[in-house]
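Selected chains from the complex are presented in situ; the others are not included.
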Amino acid sequence: MFQWFHRLAASKNFYRLAEILGPLFGVLGAILLTLGVYRGLFVAPTDYEQGESYRIIYVHVPSAWMSMFVYMVMAFCSALFLIWKMKLADIIAEVSAPMGAAFTFLALATGSLWGKPMWGTWWEWDARLTSELILLFLYIGYMALRASIDNRGSAARAAAILALVGVVNIPIIHYSVEWWNTLHQPASITKFDTPSIHISMLVPLLMMALGFTFFYFTNMLSRARSVILEREANNNWVKDRFRENRL
Amino acid sequence: MGGAFWALLKRDMLLAFRRRADWLNPLVFFVIVVTLFPLGIGPDPGLLRDIAPGVLWVAALLATLLALDGLFRSDFDDGSLEQLLLSPQPLSVLVLAKVLAHWLVTGLPLLLLSPLLAVVMQLQVVAIPVLLVSLLVGTLTLSLVGAIGAALTVGLQRGGVLLALLVLPLFIPVLIFGSSSVIAAASGFAVDAQLYLLGALFLLALVLAPPAIAAALRISTE
Amino acid sequence: MLLAQDLAVFRGEHCVFAGLGFELRSGEVLQLHGDNGSGKTTLLRALCTLLPLEQGTISWRGSALPGARAQYFSEMIYSGHSEAIKSDLSPRENLIAGAALRGSDSIDIDAIIERVGLSDKAELSCRSLSAGQRRRVTLARLLTSHTALWVLDEPLTSLDVHGRALVEALIVEHAKQGGSVIYTTHQPLSLDGCDVRSLKIGL
C-alpha cells in the first residue's frame, strides 16, 4: 500500500496518471454541468416563495461546498508535505489555493447577488456569510505568503505551516461566529435551513455539485502538470517528452 | 533549560528597558486608535457607549498586531536569531521566553491602561472587570498566535502588512469572545461561557503555538 | 568529529555544489577556498543545519545530524556574515546573554574582553562601535563557551592588522587544545604550527 503510494508520488508517474485522469474528469464534469444547468434552469419548477431567483442556488451551493472541500484538500496535502516531505503534495496544495479562493469568491458573489432580492441587502453579518468571508482571507493570506518568499522550498514549508494552523482555526472560527451571531440576533435571516427541498430541485443540485468537483479535479490536475513540468524541467523524462512533442 | 529561558527573558526585558519606545508605543497607539473613533463617528454618547466594547477590543487587537512585527525582526536583522536556532536548548522553550517578554512589554501596559479608556468611552463600570480579564487572557492568546505569523514573515522585507493579513483571520475568535463578553457584562448578562472559551483558546495556543513558531523560524532563516 | 558525505545544496533551481565530502578530526583546521559566489557561505550554513540539504549526510561524532542536533549544537559555534550583536546592549551584556543562551556560565568575561582589545569599550552601547570593534565582539563570543567546533565565515572582515593577528592566535590556540575550526576568508592567514587542510569549492 505504502509503496504504491510512493510510486504514485513520483512526479513522473503522477504526471502520466494526471494525463489520463484529467481529460476523463473533464468530460464527466462537462456532461454533469451541462445536464445540471439544463435541468436546473429549465426543468426544475419555479420556487413558489422565491420565484426564479432561487436558481442561483445551482451555482451558489456547489461553490460554497467546494470552497470548504478545497481547503481540506490543501490542509491535508500540507500535512503530507510537512511530515513525509512529499513534493507532490506541495504541488497540489499550491495549485489548489487559487481555485479554492475562486470558489470562495464565487460563493460570496452569488450569495450576495441572491441576498439582494431575498433580504434586500447585498450583505448581512450573518454567521455563515462571515465565516465564508474569513475563509477567503485565509486563502488570500496563504497565497500572499507563498508569493512573498523567494526560495521555493521555504515558501512551501512556510505555507504548509500556515495552512495547518488555519485548519485548526477553521472550526473555531465557525463556531465562534455562529455563536456570536445568534447571541445578538434571533435567527431572523437564516432562511437556509428550509429542511425539505423538492427532489426535482435536489437532483440538478447534486449534479452541479459533482460537476464542480470534477471541474476542480480536472483543473487541479492540469495545473499540477504544468507545475511539475516547470519544476522538473531539467529532468530527463521531461526533456524526452519535450523532444517527442508530447507534453 | 530553565537557565536559558530566564536569560533570554532577562535580555529581552533589558533591551526593552533600554529602548523605551518599545513599550510606550503600542500603548500610545492603543490610546490614539480609541480616541480616533469619537472623532470619526461623531460625539453622540449613546452611540459611543454601544460601540465601546468593540472599539476597545479592536484597538487592543490592532496595537498587539503592530507590536508583533518587532517580535523577531530585530533578532533576525542582526543575526541573533540564527544564534538562537543554534542554541543547544529546546527552541520552543526559548521562543516561549521571547513571547512572554514581548507580552510583558507590550500587552501588560495596554491592559493596565484599558480601564481609563473604558471610562473615556463611557463603558458601564460593571463591565470593566470583565474587560480586564478578557483582555488579559485574550492578549496573551493573541501574542502566542501572532508570533506564528511573525515567525513566518520575519525574513520578508515588508512583513508588517503581510503579518496582519496572515494573523487577523486567526485573531477573530479571540476578538469575538473577548468583545462579546464585555458586551454581555455591560448588558448585565452572565459572562462565564465567553471567559471559559477564551481560556480554552489560550490553553490551545499555549500548547500548539510554540512548536509552530519554532518550525516557522527555522524556515525563515533558510 | 565532523563527517560530511556527498553533500548537495540547491538555492532555488541552482545547484550550488554537489558530491562534496570531507572529514574533520579533532585538532584540525579546514580552510574553504573559492571565488566569490562559489558557495562557501552556503556550505557553512548547511553545516550548521541552517540550510536544508538536497542530498547527503552530515554526522557529528558518528551520529547523523538532524537526530544528534541537540548534542551538536552544544559543541559547535557559528560566526557568520551578520554579527548577532544587539546594538542597544554593551559588549559585556551581549557576551553574558550569549553565554547564558549556550548554557555556559562560569567564564571570565573580563579576561575575554581584555583579550579581544575592547576593555575600554566594554560598557559602551554597541551602536557606537566601529565596524572592526563590532567584529571583535563576535571573536569574544567564540571564547565564552568551550565548544569543540568553530565555524567562521570571513572572520577577518573589517579587522585591522592587530585584529588579524588575534584571529590567527585564537585559531592556533583552539586547535592546539584539540578543537577544530572551519573557516573561509579571501585574505592570507598564517597559522603556524597548525594542521591546516584546505578544500576548494566551485568549478
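Worth pointing out:
Should a chain be cited, it is by its letter among A, B and C, assigned in written order, with residues numbered from 1 in that chain.
Throughout what follows, contacts are C-beta pairs under 8 Å (C-beta built on N, C-alpha and C of every residue); 3 or more make two chains touch, one makes a residue touch a chain.
Since this is a predicted model, take the numbers as computed values, not measurements.
For the complete assembly in this file, the formula in terms of the labelled chains is A x1, B x2, C x2.
Everything below uses one rule, namely that only the chains that are shown with their structure count from here on.
In whole angstrom, the spacing between the mean C-alpha positions of chain A and chain C is 48.
Separating the CA-averaged centres of chain B and chain C is a span of 37 Å.
Work out the mean CA point of chain A and of chain B, and you get 32 Å between them.
Residues of chain B in contact with two or more other chains: 222. The residues of chain A that reach two or more other chains are 151, 153, listed in rising order.
Chain C meets chain B in the complex at residues 48, 50-52, 70-71, 73-74, 76-78, 80-89, 93, 97-98, 100-103, 105, 125. Those residues of chain A lying in contact with chain C across their complex are 150-153, 234.
Chain A contributes residues 134, 137-138, 140-141, 144-145, 148-149, 151, 153-154, 157-158, 161-162, 164-166, 168-169, 172-173, 176-177, 179-180, 183 to its touches with chain B in the complex.
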